[in-house]
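With one protein chain held back, the other chains of the complex are shown just where they sit.
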Amino acid sequence: MTLEDLAARQRAFAEARAWGPFHTPKNLVMALSAEVGELTELFQWLTPDEATSAPQDPAARARIEDELADVLLYLTRLADVLGVDLIAAAHAKIDRNETRFPPNIGRAALDR
Amino acid sequence: MTLEDLAARQRAFAEARAWGPFHTPKNLVMALSAEVGELTELFQWLTPDEATSAPQDPAARARIEDELADVLLYLTRLADVLGVDLIAAAHAKIDRNETRFPPNIGRAALDR
Amino acid sequence: MTLEDLAARQRAFAEARAWGPFHTPKNLVMALSAEVGELTELFQWLTPDEATSAPQDPAARARIEDELADVLLYLTRLADVLGVDLIAAAHAKIDRNETRFPPNIGRAALDR
Partner (left out) sequence: MTLEDLAARQRAFAEARAWGPFHTPKNLVMALSAEVGELTELFQWLTPDEATSAPQDPAARARIEDELADVLLYLTRLADVLGVDLIAAAHAKIDRNETRFPPNIGRAALDR
């Protein structure tokens, strides 16, 4: 399944529920932000090691997958409403990052 | 291009820069959250109408595509590090949403 | 009651529950971010007019006050752990903003 299929499925889902008027860019940015908050909540009190091993616990994994899915769903819907090709934009960004951050730049790039 | 291709490209990008130790789940959740903050900043002072027409301005569109790309890149990287299949998780979530929110439920579902 | 009183009360609250090891700067930044996500969720589907009148509804007001409180509590706790005087920092920032944004600059300042 591709991201285009996912966007099409969400578009149909929103249309069937007459949610178009609510799915404005500002509202969807807020919904995306709220879902990232729910994802953050799953990890906030974990030690780094606990966070790394969290997906090994089936119940924790289910919650993580659920929140990651919500983030992707609102991101895809927002991009669709704005008419942006997410995958193309992401590859264009990596192209630029390859110039900005030469291999072996190491941590320096992270401390800008 | 698929999301799997994108994840593979990012994995290679991170490995070439020895960024593995920094790409922990907690750090990537924070980076994802910071990028959503940058996306939010682009829309925060716009009226709903201005937000809807923002992609028609080439400079605004470039900034929006850039921030949407950053959000997708960190989301894809986080899912890869956690071993989660994002597209499968998203479709599973829509499957559940189709039961939770029957067609024509309208706004009620949004006000829970 | 001052912000210092609030910080002192939270410090005692955390100590009584042995939460010190969890209240690291990174964890508290994540908790703050998650709480802002919950606040965002309250407003995301409202029209601008509905958002403005939301505090007139007692149940909505209670939810808003609860989430604003959580944001302030984690912000105060984070500043306390980092040894930052929040009120002084805020006034220093307004001092700088008075230079950066002269009166009557209007919207231009918001579009940077």
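We just call them A, B and C in the order they show up, numbering each chain from 1.
The rule we apply is simple: a contact is a pair of C-beta atoms (placed from the backbone, for glycine too) under 8 Å apart; a residue touches a chain by one contact, two chains touch by 3 or more.
A quick note: this is a predicted structure, and the numbers were derived from the prediction, not measured.
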In the full complex, displayed partners of the excluded chain: A, B, C
For subunit A, the residues touching the chain missing from this view: 26, 29-30, 33, 45, 48, 107, 110-111
Subunit B, residues in touch with the chain not shown (by the definition above): 22, 27, 30-31, 33-38, 40-41, 43-45
Residues belonging to subunit C that touch the chain removed from view: 1-3, 6, 9-10, 13, 16-19, 22, 24-26, 29-30, 32-33, 36-37, 39-40, 43, 46, 48, 51-52, 54-55, 61, 64-66, 68-73, 75-76, 78-79, 82-84, 86-94, 97-98, 101, 103-107, 109-110
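Please note the rule applied: only the chains that are shown with their structure count from here on.
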Separation of subunit A from subunit B, taking each centre as the mean of its C-alpha atoms, in whole Å: 2
Intercentroid distance (Cα basis), subunit C paired with subunit B, Å: 24
Contacts with 2+ other chains: residues of subunit B: 26, 29-30, 33, 48, 107, 110
